[in-house]
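Notes for the one structure printed next.
One protein chain is absent from this view; the other protein chains keep their places.
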Amino acid sequence: MTDIAHLGPVELLTPKGEESLAFFVETMGMEVEHQQGPSTYLRGWGDYQPWSLKLIATDTSGMGVLGLRAASQDALDRRVAAVEASGRGLGWTDGDRGRGRSYRFTDPDGHTFELYYECERYRPPPHLQPALKNVPGRYTGRGCAIKRLDHVNLLAADVRANRDFATERLGYRLYERIQLDDGSEAGAWMSASIAAHELIYTRDALRANGRLHHAAFWVDTREECLRAADIWLDAGVEIEAAPSKHAIAQGFFLYGIEPGGNRVEVTTGGRFVYAPDEPCVVWTEAERAKGQAWGVQTVPSFHTYGTPPVPGR
Amino acid sequence: MTDIAHLGPVELLTPKGEESLAFFVETMGMEVEHQQGPSTYLRGWGDYQPWSLKLIATDTSGMGVLGLRAASQDALDRRVAAVEASGRGLGWTDGDRGRGRSYRFTDPDGHTFELYYECERYRPPPHLQPALKNVPGRYTGRGCAIKRLDHVNLLAADVRANRDFATERLGYRLYERIQLDDGSEAGAWMSASIAAHELIYTRDALRANGRLHHAAFWVDTREECLRAADIWLDAGVEIEAAPSKHAIAQGFFLYGIEPGGNRVEVTTGGRFVYAPDEPCVVWTEAERAKGQAWGVQTVPSFHTYGTPPVPGR
Amino acid sequence: MTDIAHLGPVELLTPKGEESLAFFVETMGMEVEHQQGPSTYLRGWGDYQPWSLKLIATDTSGMGVLGLRAASQDALDRRVAAVEASGRGLGWTDGDRGRGRSYRFTDPDGHTFELYYECERYRPPPHLQPALKNVPGRYTGRGCAIKRLDHVNLLAADVRANRDFATERLGYRLYERIQLDDGSEAGAWMSASIAAHELIYTRDALRANGRLHHAAFWVDTREECLRAADIWLDAGVEIEAAPSKHAIAQGFFLYGIEPGGNRVEVTTGGRFVYAPDEPCVVWTEAERAKGQAWGVQTVPSFHTYGTPPVPGR
Partner (left out) sequence: MTDIAHLGPVELLTPKGEESLAFFVETMGMEVEHQQGPSTYLRGWGDYQPWSLKLIATDTSGMGVLGLRAASQDALDRRVAAVEASGRGLGWTDGDRGRGRSYRFTDPDGHTFELYYECERYRPPPHLQPALKNVPGRYTGRGCAIKRLDHVNLLAADVRANRDFATERLGYRLYERIQLDDGSEAGAWMSASIAAHELIYTRDALRANGRLHHAAFWVDTREECLRAADIWLDAGVEIEAAPSKHAIAQGFFLYGIEPGGNRVEVTTGGRFVYAPDEPCVVWTEAERAKGQAWGVQTVPSFHTYGTPPVPGR
């Protein structure tokens, strides 16, 4: 594995705390692991950490801190050194619930990250104890029954700068990217594992900074993704893009807007990249114009909407 | 359609009322539509009637009354006349919650049925209102999220006599049956529609009368059937037969024992019979010895266990 | 069952005989049962009849004769009498390969049908013999591996007149329909069984007559429908509508145009209608404006394109 083991937990800000919480608990089927002040710590049944999503009721939307777990203490030290050398370091914090000291920094676009290694494993209470000992928690069987946080897509005014930062400073592998006819980069799909993507940057059409495109939550099968669309429909969730298959990375998706305004994805599938020397797949404007894998044209808002909103636009 | 439109609702008796109710609500994900004394009226989200299962807390297990809805008032009259002529009629009752007068009778093995035509359609309360108007109720998204009652398998000391009664008096179509080497009939799969089976008789190994083999509840996909096995495992439900595919009728199954002792199936799939002159498929002992479709040997209890228990055996 | 047991076989005309045949054999995975002159008789592995699709190489596209199998000889006589009384009868023919005398007629829009009862069952050659005796033929495991013909959607200048003919003269049940704000009918979904739809009429936007909207072929699971989209993509088939779920009837779909120009659907799912008194679901213009079940807007060609093409338009 790379020096980064995986991404997460992620913080989501919401101006509609109660409604957002109801969405993640009742509709998405996540569990509340802890509540403290304006923050609710949530988990999917398959997250090995105690929580993967911290929902913060506040006056805006968007992403707060995005955690990155290092693969070891040495890996953490290496990555902190690399980030510090970039001049983007903000220094050590005490971490958050259940994780040790963390090194805070921002990417070139201004999103906040924390690198850490030490963390607790989830210990389920008796009523959430699974039958099989290689499963972190019991399948909730509620709503979309989200398994775990999967990936995050960040908007960036300059995708290339952030992609370079992620690959050079953090050690991410670049699997796919979009190169427009003018030579600029419209998106970059990166991973720290064989999974098709974990950290994604896509161009912020408003050229704003620090915004979120979406946070994606995993289910094991496409049938669950299709069912999630039924559940969202009945629950009145705004479906932005009905289930279909991405050309890029081949992930199966369902996109919608949670009550706080943040775009959320239910995802599964996606290709595995076993080749250690896998060439980066470069998609052209002409290829992207074909839409998603099966020709579904991407809804325009997908290219423009992000959180938090940009005042005056 | 035949004079019988479909089977159901079904009554299940349980000596463990609370535990059985918890099973059907929390694990199977059915909704409580009504409670009255020892009886709880339950429904799957896709049942068009207000309820399809009446769970009755009492001192034993097994099946109470099995409803059969006629296709029309005329069809009801025809079937009542045919049953009366058989001498097995018990006369008219006031029906049950939400259904009109019903004609009660027993099959040759002694199971109790009620034929009826008049009944109410389900009107969901606001929180269970589905988004699409051609769906009866909102997908519960809880546990196995059972859609509806699908079929019932009754044990009979003499399968042939009961099969003849069902085809001749009720008008069922016989799609498949097992004929043992000695010429006797070990099972008969019948339907009133293109669905592979709705009413099944299988031989009672104890030669007892009036017992239940299992009641089967429908989910739309095999993935839901596989997930149901995970849910049962975590919930401590006794799994009698893990998900696999039947050779007979090609249904996909999961069998287990609910807390009250009754065998319950989560089912999906099964062949459609469009030919109006479909020949009955006759399975031999040698063919049955091959096990289920993919060779899984049927667990011995499947051939012997039924409810209620037979004293002394 | 109603007097009609089921729809089919269907004839499709194609001006590109070789390419269309390659599509149905290689891409759709159907089997050639017989060839004779310009006609190729094809079957899905689950069709109980020897063939369900007759592909006719000629100078145009569209549908030829649509067969309707009666449920019995008596049912055939009843329906022939009803059709004759309508004045739309064309008289008896010798039927087609493997089926007996057939009564030919046209619906009010001019599509040609043949009612019949007598027909052969498929007897697979040794290399297509299935292991289970309740399966008509061996799963081909080629391309989309179509199981059987499922339904046909006919364009009509006057939907209502054709719907009335189908329900009154043929005995179809009307399950769902679209009623526009001006009171006219834009579509009618009918069935002769519990399946959500078998015979559909939708409005011909060009007010032409006798045209085909699409012929639909069944696969057992949504996963197969999703995979079919992959297969079509690789095979260069024109995908008109990527897999998603219909609001009407709740069927899962994939639409495309076969080389001869005819629209073809790969379909599965769809609701079951067990209630003998199921009220017809009436969809309004406002409801249809919401798109398919999960909000996918229907592609404009879906509302206008049919075969054969209309000269000058």
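Just so it is clear, A, B and C label the chains in written order, and each chain counts residues from 1 on its own.
Please note the rule applied: contacts are C-beta pairs under 8 Å (C-beta built on N, C-alpha and C of every residue); 3 or more make two chains touch, one makes a residue touch a chain.
Note that the structure is predicted; figures quoted are calculated from it, not measured.
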| item | value |
| --- | --- |
| Sole contact to the chain not displayed, among A:Thr58, A:Ser86, A:Thr167 or A:Ser193 | A:Ser193 |
| Selected from B:Arg222, B:Arg288 or B:His303 as touching the chain missing from the view | B:Arg222 |
| Options C:Lys16, C:His34, C:Arg101 or C:Arg142, residue touching the unrepresented chain | C:Arg142 |
| Touch residues of chain B, complete complex, unshown partner | 222-223, 226, 229-230, 233, 239, 242-245, 254, 292-296 |
| Where the unshown chain meets chain A, residue by residue | 1-2, 5-6, 46, 48-49, 69-72, 75, 121, 132-135, 176, 193-195, 220-222, 247-250, 269, 271-272, 274-279, 281, 283, 287, 293 |
| Contact set of chain C toward the excluded chain (per top definition) | 29, 130-132, 138-139, 141-145, 221, 223-224, 227, 230-231, 233-234, 236 |
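In the analysis below, only the chains that are shown with their structure count from here on.
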| item | value |
| --- | --- |
| Top-ranked pair of chains - ranking by C-beta pairs in contact | B-C |
| Shared interface numbering between chain B and chain A [over half = same, under half = different] | same |
| Chain B-chain C separation of Cα centroids, rounded to whole Å | 32 |
| Distance from chain B to chain A - Cα centre to Cα centre, in angstrom | 45 |
| Contacts with 2+ other chains: residues of chain B | 132, 221 |
